[in-house]
Structures are given as structure tokens and as C-alpha cells.
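Missing here is one protein chain; the remaining ones are kept as they sit in the complex.
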Amino acid sequence: MKKILEILDKKVNFENAKAHCDVPCGIYDPISAQIAALTVVRMTDLLEEYFKGGDMSAEFMNRASRLIANKEKHAEEVKHDIRVIWGDFIKAEHTEKYPQLNSIVHSIMKLGSETKQHVNREHAVELVEKVNEFAEIFWAIKGMETVKAKAPYAPALELVYRKI
Amino acid sequence: MKKILEILDKKVNFENAKAHCDVPCGIYDPISAQIAALTVVRMTDLLEEYFKGGDMSAEFMNRASRLIANKEKHAEEVKHDIRVIWGDFIKAEHTEKYPQLNSIVHSIMKLGSETKQHVNREHAVELVEKVNEFAEIFWAIKGMETVKAKAPYAPALELVYRKI
Amino acid sequence: MKKILEILDKKVNFENAKAHCDVPCGIYDPISAQIAALTVVRMTDLLEEYFKGGDMSAEFMNRASRLIANKEKHAEEVKHDIRVIWGDFIKAEHTEKYPQLNSIVHSIMKLGSETKQHVNREHAVELVEKVNEFAEIFWAIKGMETVKAKAPYAPALELVYRKI
Amino acid sequence: MKKILEILDKKVNFENAKAHCDVPCGIYDPISAQIAALTVVRMTDLLEEYFKGGDMSAEFMNRASRLIANKEKHAEEVKHDIRVIWGDFIKAEHTEKYPQLNSIVHSIMKLGSETKQHVNREHAVELVEKVNEFAEIFWAIKGMETVKAKAPYAPALELVYRKI
Amino acid sequence: MKKILEILDKKVNFENAKAHCDVPCGIYDPISAQIAALTVVRMTDLLEEYFKGGDMSAEFMNRASRLIANKEKHAEEVKHDIRVIWGDFIKAEHTEKYPQLNSIVHSIMKLGSETKQHVNREHAVELVEKVNEFAEIFWAIKGMETVKAKAPYAPALELVYRKI
Partner (left out) sequence: MKKILEILDKKVNFENAKAHCDVPCGIYDPISAQIAALTVVRMTDLLEEYFKGGDMSAEFMNRASRLIANKEKHAEEVKHDIRVIWGDFIKAEHTEKYPQLNSIVHSIMKLGSETKQHVNREHAVELVEKVNEFAEIFWAIKGMETVKAKAPYAPALELVYRKI
């Protein structure tokens, strides 16, 4: 079976074989983690704005709770998605070539928790940047070019995209 | 607060205000559903290949189970993600302008179940295509251009990408 | 095997065969979605009452948070359950016979989000009513009679029940 | 606030006040657990039929896996739902009046695991019966009448329904 | 297979065979439930302290929400873990030998809900104690000695540990 898949994979010219990727892992893409990190910034922005006019109504508490819960959820998503790519796709040869990789991942874990625990735009933006760094290395490993462009939704920060 | 956000949003020129999007929903992107649909095809391909040499070992059963579970999970993700965008972002004015939208969504739900219930490449590819159709309309509503390009991982089918 | 099941199913005279229902889906019942919608109203009522005497104690915040989280959870349940029945049980022949079906489902998705995002009794009651409409059509498709009766728990709104 | 709710509750004549039910728990209904137990029987039936013609195809494994996973999920649902009602609604006064209650609940937990661990119709049917017993006591505590009727879907066993 | 496992199990001298434990359940340990119960106390302490200086900032609400959500999660974990051991490991012979077992479990369910619904240290500590009682009986059934010792993290209450 391996042979058949190798041929199949070669035909469409993708990185799988090279990355020695285990069967269930063929499709990795940091874009979901990047969008999640961006959402963390967005929730932080909305919370900061929202509390400027805060009162103790049920409506207010309802929206505040949901913004906080959404920030939490997306910060967790960032941590989870990056951990999966790091654990399943990144090999010893990659951490040798990119010696900063392990500490980028550690920073993402810490910033993910930081942005859960606080409402702090600076750290949320730093999370986006660290995930961008990770994405850049990821696509470089896959031998693909990237471009920087603003996201098409608020907070419209720059993301690292694979060049299409 | 609304005002401040409106100004903020205008500065970066994105669709939020226009779409009358509720606070927690600012960031929609069909790309996750598209990657998930692609994964359904990949799992189907792997299952079909894998069973050609099937035996009754623990190792075989282990991999077969995981491929099936992964197919299930990603088909569910497709259904969930599209339902969220359809329910939260799509307004009556959009279904009027794109009268085929509701039935595209219904097809995605049906194909999502179909690909869960069977190991059938044809239906899995159809799922990718329907999600592409949805993505095309979605970006048109947002006033953004799209391009078609092969995905950078197997099964390397064409996806509709927002032009960056 | 199909034959054996068909005979088995005929003996107990239920709709499965007629609905061309796929193997894992035999048992559909909108009652869970209806109870969940009712719970959304209940949580809304309790939140509205509760905030009349609101203070900033840990106890107050604890209960408010839980009411909000429960409202969220049940609104999601409504959306999920209806999406499943719509996607897996409802066929093209049903949407032809009941052309309002797709837009009822779309309304349920929108009201589900609406009741998540706000504390608004009017919309929560409307959610119950739309799910009732769906239940009525569902049981009509299955060829079964329904009755309207008050739920045996607050907020004791009328639900559409299958006649037993 | 409590007063307002008590009056509200009295008007619609339901058991809440009497049961001293904590705020987030107003709406209990064993019907979901009963439907889940029924689903366990259904999955068992389908598995038993299905394996009569078993082969080692991907399609076969896919359906078998999903039936098993569904059986598991619904058995867990039974255990969870009954545990919630038992823990949150049932008071010392009820276990005194119905001294068999704790051991009915213990049996449901054991049969729930039993039906997860095996493909055994006898135990699955026993699970339905035990949940029916629980439902009967539950509605008696709430002062409401029940009827026995066949479920409107396979396996069409008798369920204890609240009289509407 | 059973024989091989029995021999294997005998060699390492553990309780499995004696407890007639079903295959997927070999490893039970109440320590997770005990740590979770302790966490409920910790969250309660932190909430009580935290609200002494409460204001209406986004930062305050963010931390309060997370403490409440964490309390909820760990109280649920206590209930779930104990339910599993009770349902899967505890047999009729054990409830005969320890007639208080069912009502200890019922108390844990009730205290689990109580500590979810309120911010009340007394009940949270009682939850730890009841789970300790359960742990003590559990290890006695397994024929193992226990010791009492303070937990190595706040709130540093006494836990029942298996003697190592």
C-alpha cells in the first residue's frame, strides 16, 4: 500500500513523502491557528471597548461572558493546533535546521495561556506574530513560498499566507 | 461602543459593518471547512488503498479505525462550520440574491452524512465541490475576489481561495 | 441483511423504510430540541429576574455565569439537533411538499444565535415556536398525529407533542 | 427574586417549588435517557444483523465502527442523564419513599457499561426497562400520570411516557 | 486470552482478577477525583478573595469568569470520575460489605452540584472529605493500605493516599 500511496502522492507533487508523515496526518495547515490567534486579538479589542460603557445588566454580562469564553476557546485552539503540527509533523531534522522552533512553540503555549488569563492586546498581538513565525518556518520546510497580507477581517493584522 | 468599532472597522476596510454581523462573529472564513472536506477525500483514498491488503491484525484494525474516525470527525467539522456561517453570517438579502444558497447548504449537510456513512470517493469529492461553491458565494458577498488552485497536500483537489 | 431489517421494521410498523433512513439514523425525535428551546426561555426568564437584584458578589456572578452558559448550551443543542434531522432525515421530496421547511430551519439557526447573543424573551419564545413548527411538519411526514399541550415545567409554554 | 419566581411557578402549576430545585435545574425529563436507551437496543440489533454477512471491506468496517461508536455514545448519554437527575433532583425524602431508587440507578450505571462492553440484546433491553422504572418513579414524584406505549421508531419497545 | 491475562495479572499481584473487572477498566484510581475536588476548594478560595476587591473592569470579569468556569469543570470531573468507578468497579458484594457506599456516592453527586451552584467553602471542603471516604473504601476493597497527608498544593487539605 505504501508504494501505491507514494506514486499517488508523487503524481500530485506534494510534500508528504519528504516529510515522512504518518498516515493519518497528511494535511497540516497553520492557517486555522493563525485565524484563531487573530480572533483572540479581536475578542480582546471588543472586550476593551465594551467595558468602557459597562453596566450591570443581564445583557451586558451576557455579551461580556461570551466574548471572554470565545477568547478562551480560540486561545486553546491556537495551542492545540500548533501542538499537533509540532508533535506530528516537525522532526528532529527540522529542529536542528531551525533551532528556534522549540522555543517558538513554548512561547505560543505561554502566550496562549497569557491571553486566556488577561485582557491584554499587546500579548494577543504577540501571539499572532509568534504563530506567523511558526507558519513561515512550516511553509519553508514544505518548500513553499509565503506572502504577508492583511487579514480580510478585523483586527486586520498581517498574516503569513502560503503563496497561491 | 458601536461607533468606535465602526470607525475602527472602516479604517481597515472590511465587511463587518455591511454584513450586520453580531459582535462575537466578526471572523468568518470557509477555509477550515474546505480543508476539512479535503481531509474527508484523503481519508477515503487511504481507506480504499488500505483495505486492498487488509488482514485481521491489531495493527491493521488500529489504523482502519483511526482513518474512519478521522473521516467522521472532519465530515462533522464541514457540517458544523458551514452551518455556523450560514446561520450567523448569511442574511435574508443574501438568500434572495443567491437563491441556490439554502439548497447548497442542504446538500453539504446530506453529503457530510453520506461521506460519514460510506467510503465513497465520488461523494467526498462532491462535498469538496459544494463547499467550494459555498466559499465562492461567501467571498462574493464580502466583495472579494477568488482564485482556484490545487491544495498543497494530497488529494490536491482544486480549492476556491480568496485572492491575496 | 436489508431484507431482514425491512421485515423486522414492518412488523413493528414504523416509518423507517418509508423515510429511506440510513442505518445509523433510525431514531429521530424533535422532542430534545423542543425541551432545549424551552430551557432557553427559562434561562432568559431567570436572568431577567435575577439581574433585578444584582450585586457584585462572587455568589451573584457565579449564578449569572451559569445561567448564561446554560442558555448558550441549550441554544446550541437546538441548532445541532435540528440540523441533524434536517440533514439526515429530510429529503428533497419533503422540501417540495413543505416548501417553507428550509427557511424554518434557517430561522431556527438565526434565532438560536440571537438567543445566545442576547437576553431577550421575545426571541426565545419565537425559537420555541419555530421548533414547534418544525416538529409539526416532522411528525406529519412520519404520518403521525400531534397535540399541543403545556410543558410540565416552567416556562410551561405549549409544545407540539406526538399523540401517544 | 425568589418570590416572583414562586408566584410565576405557581401560576403554571409545576413541581419546581415542591422539589426545592436549584435555579439551573428547573427542567428535568427522563425522555432523552429513554430514547438513548432505545438507541442502544437499535444499534445492538443492527450490529447483530450486520455481522451475519460480514466481510473485510472498508465499507463494512466503516459501518460496523459507526454502529459501535453510536452504541457507546448513547449508553454514555443514558448514564449521564440519569446521573444528573439522580444527583440534582432526587432528594433524601425521595430515596426514603422509594428505597429501590439508589439500586435502580446503580443498575443503570452497570447496564450502561455492560451494553458498551458487549453486543448483547438482552442487557440492552434490560437497560430500557430500568430507565423506564426510573421514569415511572420520577413522574410519580412530580405528581404526574404516565402511560406505556410503543416507541414510534425501531426497536419499538414500550416506553413510559408522561400522560399529555 | 483470559487465561494469559490472568497469569500475567497474577505475576504482578494486583486486584483485577478479584474485582472481576471488565477488560477496558483495569486501571481505576480515585486520585484524579481527589485532586479535582481539591481544585474546587481552591477556586472557591480564590473567588472569595478576589471579589473583596471587585470592580467592573474587563480584566476583573475575565478572571472571575475563568475561576467560575474552572470550579464548574472540576466539580463535574469529580462527579464523572466517581460515577465511573462506582458504576464499573463497585459490585453488589461491595455495597453489601460497605452499606454506606451508595449514599456516599449520592452525597458526592449532590455536593458536586452544590459547589457548582454556589461559592461556598464549607460545601467544597465537604466534597473533598466525601471523596476521601470513597477513596478509603476503594483502596480497602483492593486490599491496600492508605495514609492521610496534606496535598502539596493549596489549599493543602488532607487527602487519603494509597501507601507507596
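Note that the chains take the letters A, B, C, D and E in the order they are written out, and that residue 1 is the start of every chain.
Here is the rule we use: contacts are C-beta pairs under 8 Å (C-beta built on N, C-alpha and C of every residue); 3 or more make two chains touch, one makes a residue touch a chain.
Keep in mind the model is a prediction, meaning the values are calculated, not measured.
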{"item": "Which displayed chains the hidden chain touches across the whole complex", "value": "A, B, D, E"}
{"item": "Of A:42, A:79 or A:123, the one touching the omitted chain in the full complex", "value": "A:79"}
{"item": "Touching residues (missing chain, whole complex) on chain B", "value": "56-59, 61-63, 65-66, 69"}
{"item": "Where the missing chain touches chain D, by residue", "value": "47-48, 50-51, 54, 56, 64-65, 68-69, 71-72, 116-119"}
{"item": "Hidden partner chain, residues of chain A it touches", "value": "22-25, 79, 83, 86-88, 90, 95, 102-103, 106, 109-110, 112-113, 117"}
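Operating definition for what follows: only the chains that are shown with their structure count from here on.
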{"item": "Partner chains shared by chain B and chain D (touch criterion as defined above)", "value": "C"}
{"item": "Chains touching both chain A and chain B, listed by label", "value": "C"}
{"item": "Superposition of chain C upon chain D: rotation angle, C-alpha, nearest 5 degrees", "value": "180"}
{"item": "Homomeric contact chain D-chain E: same or different residue positions, threshold half", "value": "same"}
{"item": "Chain pair, B-C or A-E, that carries the greater number of C-beta contacts", "value": "B-C"}
{"item": "From chain A, the most remote chain by mean C-alpha position", "value": "D"}
{"item": "Chain centre separation in whole Å, for chain E relative to chain B (CA means)", "value": "41"}
{"item": "Between chain C and chain A, distance of the C-alpha-averaged centres to the nearest whole Å", "value": "35"}
{"item": "Per-residue overlap in chain B, given as positions that touch at least 2 other chains", "value": "23-24, 50, 117"}
{"item": "Inter-chain touch pairs (all)", "value": "A-B, A-C, A-E, B-C, B-D, C-D, C-E, D-E"}
